[in-house]
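Only one protein chain is missing; all other protein chains are in place.
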Amino acid sequence: MKQKLQIVVAVLVLVALLAGCAQPAATPAPATQAPTQAPTQAPATQAPTQAPTQAPTQAPTQAPASKEPIKIGVLAPQTGNTAASGQDMINAFQMYWEEHGMQSAGRPIELYVEDTAGNPDTGLTKARLLVEQRKVHFLVGGLVASVGLAIAEYVADTGTPYFIPVIAADDLTQRRRLPNVVRIAGWSSSSTNHPFGEWAAKQGYKTVVTIAEDYAFGHESVGGFVNTFTDNGGKLLAAIWHPLGTMDFSPFLAQIDNYKPDVVFTEQTGGDAVRFVKAWRDLGYDKKYPLLGNQTLLDQSNLRGMGDEAIGLMSTGHFAEGRDSPETKAFVEAFEKRYGLIPSYYAADMYTAARWLDAAIQKINGNVEDSEALLKAVREISFEDTPMGPVKLDEYGGTIFNVYLRKVEKRADGKLWNVVVETWPNISQFYKYNPEEFLKQPVYSRDYLGENWP
Amino acid sequence: MSPTFISMQVLNGITFASLLFLLASGFTFIFGLMRIMNLAHGGFYLLGGYIGITVLVATGNFWLAILSAALGVAIFGVLIERFLLRFVRGKVLPEVLLTVGLSFIIADGCLAIFGGNPRTLPPPKFLAGTVEIGPVTYPWFRLFVVLMAVLIAIALWLLQERTRLGAIVRAGVDDAEMVAALGINIKQIFTMVFFLGAALAGLSGVAGSAVLALYPGVDAEILTYGLVVVIIGGLGSLPGAIVGSLFVGLVDTFGKALFPEISYFTVFAPMAIMLAVRPRGLFGRE
Partner (left out) sequence: MASWWKYGVIVLLLIAAALVPQGLPTFWISIATEVLIYGLLAMSVNFLGGYGGLVSLGHAGLFGISAYTVGYLVTRMGVNHYVAFLAGVLLTLAVGAIFGGVAIRATGIYFLMITYAEGMVVWGLAYRWAKVTGAENGIRGITRPELFTKGWQYYYVVLVIFVLTIYLMWRVLNSSFGLTLRGIRECEPRMAALGYNVQVHKFLGYMWSAFFAGIAGGLYAYYNRFVSPSTVQLSVSSESVLMMVLGGVGTFFGPLLGSLIIIVGRNMISLYTARWPIIMGTIFVLTVLLAPKGIIGTLSAWWEQRKKVSAGVVEIVEASARKEVGAEGEVRVGTESQS
């Protein structure tokens, strides 16, 4: 009977494929798998520290570690809307390790790069693949907030250290912080906009209309600006929200005319940023209102796709590729030489994160199997200067760094980049607020932009 | 809602509609004659945009960029039609799946070749800048896009109503077998129609890359809009494409301006209603 045949074939193929898949089981010590059967439920130190060779895992940090490779899981979007920024992340991270001989503390470094596609589902699957199949010692990366949140949920179970130099979701180092998720060389969406709001108010602007992408990153970016702007005497006339991937900004820009503010603040990413700046000029708004942008609006990865319409626009960020400092200059030059592109903040953050991890690994003599020690070492590290400037961590796992007031200029060779107009040092995710008071407030959202607080 | 606001939105809506018309007209043309739902049409848009930008950056000549985009995509479309689609002529599911598979290949191929950075096509000098229309300041280039769409709509209508090719196509839509029986090389006609449809998509891509931006993912987004246009307007109908584009363009623009939170639904709701009430669309035939 026909169905019988179908079943036979199905079985044969199934068995063949299963047999093929069963191979991986042979190599990574099935002995360690059988008794526990579920690393996801194992206590925090167990799962990621099961090195393929039974290297001394519980040795104190002073003793020399094994010579087996250190495996790092790198997550970034290589496909999708944010692919270009994701590629910057991977390139910069790789560049650091290659500059340093692909090793740290005498152990070779192995990078396992996986594509998150800017999508939390994919990111989660890849994180599982890296932790459970590749058996990496820790994870680095992710770009989009939703990816970071999904992965954080997963590593909360496994205890794998997860470093987020790019993901800017405020709460990952605030209300939803985890002991094994650390924002090394990273930033949070509102942090670079806190000083901006205050600055704007001090420039004499009394009213603002904000226009931003309607999702968490947009809400938090706007919240940061509005909170301090209103603290310093400013008033929010309206907050305009538009969907991610808006093709046509004209309907949203038109709403601004209803309010006639002193200044307009905007947050945009990827294709939206490019389209927004274009529309701003094309529809004549550059002659009507001054525009202030968040970091991603004028980040180099988007600037590459813009023309003269971007020149003169101001934003704040924790990285400025045109910054006049030896660290930044050296990094920009090396990256440009190698990849033909001026680096974006995505690249700068990952490069600095690599440096950070290198220092931490050396501090614990290469003993990355001991996650606790690694995390402790990471939290103790700080730098006087890096491509993004001086940086250290606060006790919540968030970063303290410089925030730069930047302006877009044309370089001698015709390319656009951000130069520094003013620097505000030592800015943390809480700005001038008391952390405990700040955390009592909800995270920034559409409904809460900090207008009436404190 | 000031007159400025309304006029601005109307102009924006018409600009977006023009873009959609260029895309949807090609799609509906192909469907009308060949009954193929070409889900790779968004990919054609993407390809057209990238070719246009590449040629413009290389030569600085705007007209050359438009021409090569339209022609390039058209040739690509013909190759697909002759060497792939022809083998599954008449079988609905295989045709659709083939085009879906192609859309994956085109999108990922473009990502691999052109990278993932969002790109825009800089308008040529003679079209840069803005013009004052009453209370509104509007970019010349957008008006150019509208003009282009209008001219093409007229050209398509003339083609359909006044030329022999158009007559053959209209006959072929009604009864392809009969047309073949009359000794007309229907296969060649199919190829020509696909050529034209793809060229229109490529043109739409160039225009879109100037008015909006080009990036991985825009192919799926614009295809969705295109499908809404042809569902509302009716598959296979030129007046349907015109009316559908205007409707979607204006509704989407005003919807985004007035109700941004539900901006997807302002477009999907009419589509859902149309599907429930009159599945073949306003001007479609059964």
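Some observations on this one:
In this document, chain identifiers A and B correspond to the written order of the chains, with residue numbering beginning at 1 in each.
We take it that contacts are C-beta pairs under 8 Å (C-beta built on N, C-alpha and C of every residue); 3 or more make two chains touch, one makes a residue touch a chain.
Please read these numbers as outputs of a predicted model, since none were measured by experiment.
Considering B:L79, B:A155 or B:A272, the position touching the chain not shown turns out to be B:A272 (whole complex).
Residue B:L84 is the one among B:L84, B:L165 or B:A180 that touches the chain missing from this view.
In the complete complex, the hidden chain is touched by one of B:L102, B:M148, B:M192 or B:L238, namely B:L102.
By the touch rule set out above, subunit B reaches the unshown chain at residues 35, 37, 84, 87-88, 91-94, 96-98, 100-105, 107-109, 112, 220, 224, 227-228, 231, 261-265, 268, 271-272, 275-276, 279-280. Residue positions on subunit A in contact with the hidden chain: 1-11, 13-15, 17-18, 21-22, 24-25, 28, 30, 33, 37-41, 78-79, 114-115, 119-122, 124-125, 128-129, 132-133, 145-146, 149-150, 153, 215-216, 243-244, in rising order.
The rule is simple: only the chains that are shown with their structure count from here on.
We define each chain's centre as the mean of its Cα atoms; on that basis subunit A and subunit B are separated by 36 Å. Across the interface of their complex, subunit B is touched by residues 78-87, 214, 240-243, 245-248, 250-252, 254-255, 257-258, 270-271, 273-275, 278, 282-284, 301-302, 304-307 of subunit A. Listing the residues of subunit B that touch subunit A in their complex gives 2, 4-5, 8-9, 11-12, 15-16, 108, 111, 115-120, 122, 130, 137-139, 141-142, 211-213, 215-218, 221-222, 252-254, 256-257, 260-261, 263-264.
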